[in-house]
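Missing here: one protein chain of the complex. Every other protein chain is in place.
Up next, chain A:
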Amino acid sequence: MIDARQLTKRYGDKTAVDGLDFVVKPGTVTGFLGPNGAGKSTTMRMIVGLDAPTSGSVTVNGRPYARHQAPLQEVGALLEAKSIHPGRSAANHLRALALTHGIPRRRVDEVIELAGLGSVARKRAGAFSLGMGQRLGIAAALLGDPQTVMLDEPVNGLDPEGVLWIRNLLKTLADEGRTVFVSSHLMSEMALVADHLIIVGRGRLLADTTVGDLIREAGGDTVTVVTQDPARLRDVLAGPGVDVTGRIGSEELQVTGATAREIGLKAAEHGIALFELTSRSVSLEEAFMDLTRDAVEYHGSTTAVETLGRPA
């Protein structure tokens, strides 16, 4: 469980993270999405206490990370940049981290096997490929058998087999009841593993939603209807699974849960004149792009984003 409240980080004039509020819950994989430079890595560094927030706070399982007796048992983190000494072997690196917590040697061997590093554990970590380095980082993250696992761009540099391994690992961890928080700038990757999404742009929260909701609300299966009598059409269309939205005083309605064909037939049946009937399908990728482009173009105004991103 990670709980961020008005989390803010400024570097001089630049605001890297701007009043983020979010909760990452156990038992699911939560994707942390945003374009490069959106503040994802900074947020993750603040979660494990490497960076101090300028204002606001973030707690892990109810306490700031540094206040835990055994921090590695609370959060296991893989950070974006390499966090190893290239002159030390993988086994010695993990052993040194384990010693700070009194984690037994048996567990070190376990995570080495788990990460598939058995054959290279005695080699200098500096000679590792990007993918091997990433596996070592994940082994370190899992060392304390943590309740919360936080991975920053874990699939970077991995070959297809490694990517598949990460996907399965994340799902397994979540199924075991752990909190799994994974950042990425690739929507397509997140769509495959994440149940929940926290989307940021320019340090601000753009959406805190599920994959399904995001597609729907970004207009995934939306039909735009322009009609003479929006109030009546609304009543006519109302039903389970159908969601109609529209501004008061506007002739335009956005309908989800019904096809253009169904809407047209219903309108004809009740004699309601339609001026326009357009169905729009949006991929997850597009939904993400729309969301983040808005953040860049209209940053400072979040109203459009709030209605889109925060299902009640």
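The criterion applied here is as follows: a residue touches a chain if its C-beta (ideal position, glycine included) is under 8 Å from a C-beta of that chain, and two chains touch if they have at least 3 such contacts; residues count from 1.
Everything below uses one rule, namely that contacts and distances are computed from a predicted model.
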What is the protein name, per UniProt, of the chain that does not appear here: "ABC transporter permease", "ATP synthase subunit b", "Protein FixC" or "Small redox-active disulfide protein 2"?
"ABC transporter permease"
Checked against the full complex, the residue among A:Thr15, A:Thr59 or A:Asn92 that touches the missing chain is A:Asn92
Touching the absent chain in the whole complex: find that residue among A:Asp145, A:Glu252 or A:Glu286.
A:Asp145
Which of these, A:Lys25, A:Lys82 or A:Arg234, touches the one chain of the complex that we don't see?
A:Lys82
Sort through A:Gln73, A:Asn156, A:Gln254 or A:Ser279 and give me the one touching the missing partner chain.
A:Gln73
Residue touching the undisplayed chain, where the options are A:Thr172, A:Ser188 or A:Thr278:
A:Thr172
Could I get the residues of chain A that touch the absent chain, sorted low to high?
45, 48-52, 65-66, 69-73, 77, 79, 81-89, 92-93, 95-97, 99-103, 110, 113-116, 140, 142, 144-145, 147, 165, 168-169, 172-173, 176-178
